[in-house]
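Heads up, the thing below is written out as structure tokens.
Here is chain A:
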Amino acid sequence: MIDIIYRIGHFVLITVFSMALGLLFMGIARKIVARIQKRYGPPVYQPYLDVLKLFGKDAITHGFIFDFGAIMALGGVIATLFFIPLGSWQLYSMEGTVILVIYLLAIASLGMAMGTVGSGNPQASVGISRALMQMLGYELPYLVILFALIYRYQTSSVWGLMQAQAGSFLNWNLFAYPLMAAVAFVVLIGMMGKKPFDSMIAPSEIGSGPVVESGGKYLGMLLLQKSITIIIELALYVNLFLGGAENILIFTFKMLIVWVLATMFGSLFPRFRIEDGIKFFWKWPLGIAILQAIYIIT
Partner candidate 1 sequence: MLTNYIFIPIAAAFIAYILNKRNRKAGAVITALVSAYLLLSLTALYGRWDITQSFNLSLMGYKIDFLLAVNPLSWLFAVMTAAISILIALFSINSQENFKFSSVFNLNFLIIIGSMIGIVFARDFLTLFIFWELMTWTSFYLISAGKKKMAGRAAYRYIILSAGAAYAFLMAAIFIFQQTGSFAFDSAAEFLVANSPAQSIMLLLVISLPFIVKAGIFPLHIWVKDAHGNAPKEFSPFLSGMMLKIGIYGMIVVFYQLSFFKIIENTIAYRGLPLLSYLFALLGAVTIITGTILAIRQEDMKKLVAYSSISQMGYIIIGIAIATPLGFSGSMLHLMNHLIFKSTIFLALAAVIYRTGTTKMYEMGGLIFRMPLTFAAYLTAIIALAGIPPTNGFISKWVIYQALIEKGYLFLAIAAFFGSIASFMYVFKPLSTVFLGQLKPQHQNIKEVPLLMKIPMLILILVIVLFGVFPGIQMNIINQISGYLGIETVNYTLYSIQGANGAWNSLLIFNIFSAGFIIALLLFSFAKKSKLVGLLDTYSSGEYITDAESYHYAYQYYRPFDRLFDNLAAKSLTDFYETLTKNLVRSGEGLRRALAAGKLQNYALYSVLLFVILAAVGWII
Partner candidate 2 sequence: MVNLTLIIAIPLLMSFTMPIFKMLNQKLPKVIALLTTAFNLLVLTANFSQIMDSAIIIELGGWQAPLAINLYVGPLALLAAFLINGSAFILSIYNLTQDYKFDDKFYLLFLMITAGASGMVMTGDLFNLFVFIEITSIAAYSLTAFAGRDSYEASFKYLVIGGIGSVFMLLGIGFTYSAVGSLNLAEIAASAGLINPLLLQITALLFLIGVGIEAELFPLNFWVPDLYTEAPTAVSGIMSGAVSAAGIYALARIFFTLFPAQSFLNYLLYLGAITLILGELIAYQQKNIKRMLAYSSLAQMGLIVAVISLGTEGAVRAGLFQLVNHSILKILLFISAGVLISAAGSKNIDDLAGLGSKKKTAAFGFTIAAMGILGVPFLNGFISKFMIISSSLNADQFLLTVLILLAAVIEIAYYLKVVQKLYFEDLKIEVKKTAVITIPVVLLTLMIFGLGIYPQLIADPLEKAAAELINNGSYIMTVLGGM
């Protein structure tokens, strides 16, 4: 019985921690982008305020599917959280496999997609169709990288892949397979929907895409979902390429570095058109990933 309470407590703690961390990272990103644009930008804790304000506001709903979508999105993402080792907290990452994490992320995006399209607003459907097309674009190189890593280390669990890079920082995958790390970095930006690949939530073209109808607590839940997704994807990248970490602090620090680099990288480029985005993903990242995979297999 105690074990269950401990487990539930652990469960809630991890969720709150990653939500807070995710929002902090989003605040830091807004700060960095402002600094690049030579302006002060909102305080770092601005996202917390936004979330608090949003949960205070009234909201409208378009029926059952609209609510169910938002809940499923957040629920799916929280569930995915527990299959990735965050520094020393290895949670259930022994059990699940990397491919499972990719597909669990798909639950969240499917939930969000269903909810927002349920609102009946065409801009939401256009946004979702762009998001799915782009997902096909960046998932392919990512899965080829995972294929190569799993084949190389003969284990598909995230914990196993992380342990394989133990020892000195020289045998991190970043240094063992630099090309693959670079491709994974570009794919990371695509996954998080940051600047060059954010045509799905383009505020000017399609009224911020899928979230066009979500105000109040729905927008708040989607913000929380976005924050946890950022943490998951960063954690995945750190575990696979930067050798994970002994304790949570170093792990957060590594995530921060990757996050800052990604934001800087992102804020320089204009937005891709959707088919150019797919073409880009399938031309360079996929090509390099396949070459790397062939190198590993033979």
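With respect to how the candidates were assembled, all candidates are chains of the complex that A comes from, given by their letters.
Methods note: a residue touches a chain if its C-beta (ideal position, glycine included) is under 8 Å from a C-beta of that chain, and two chains touch if they have at least 3 such contacts; residues count from 1.
Computed from a prediction, not measured in an experiment: that's the story for all the values here.
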Of all the listed options 1 or 2, chain A is touched in this complex by number 1
Candidate 1-facing residues of chain A, complex: 11-12, 15, 55-65, 67, 70-83, 92, 95-97, 99-100, 103-104, 106-107, 110, 113-114, 117-123, 125-126, 128-130, 132-133, 135-136, 139-140, 143-144, 147, 150-151, 154-157, 160, 207, 212-213, 216-218, 220-221, 224, 273-275, 278-279, 290, 293-294, 297
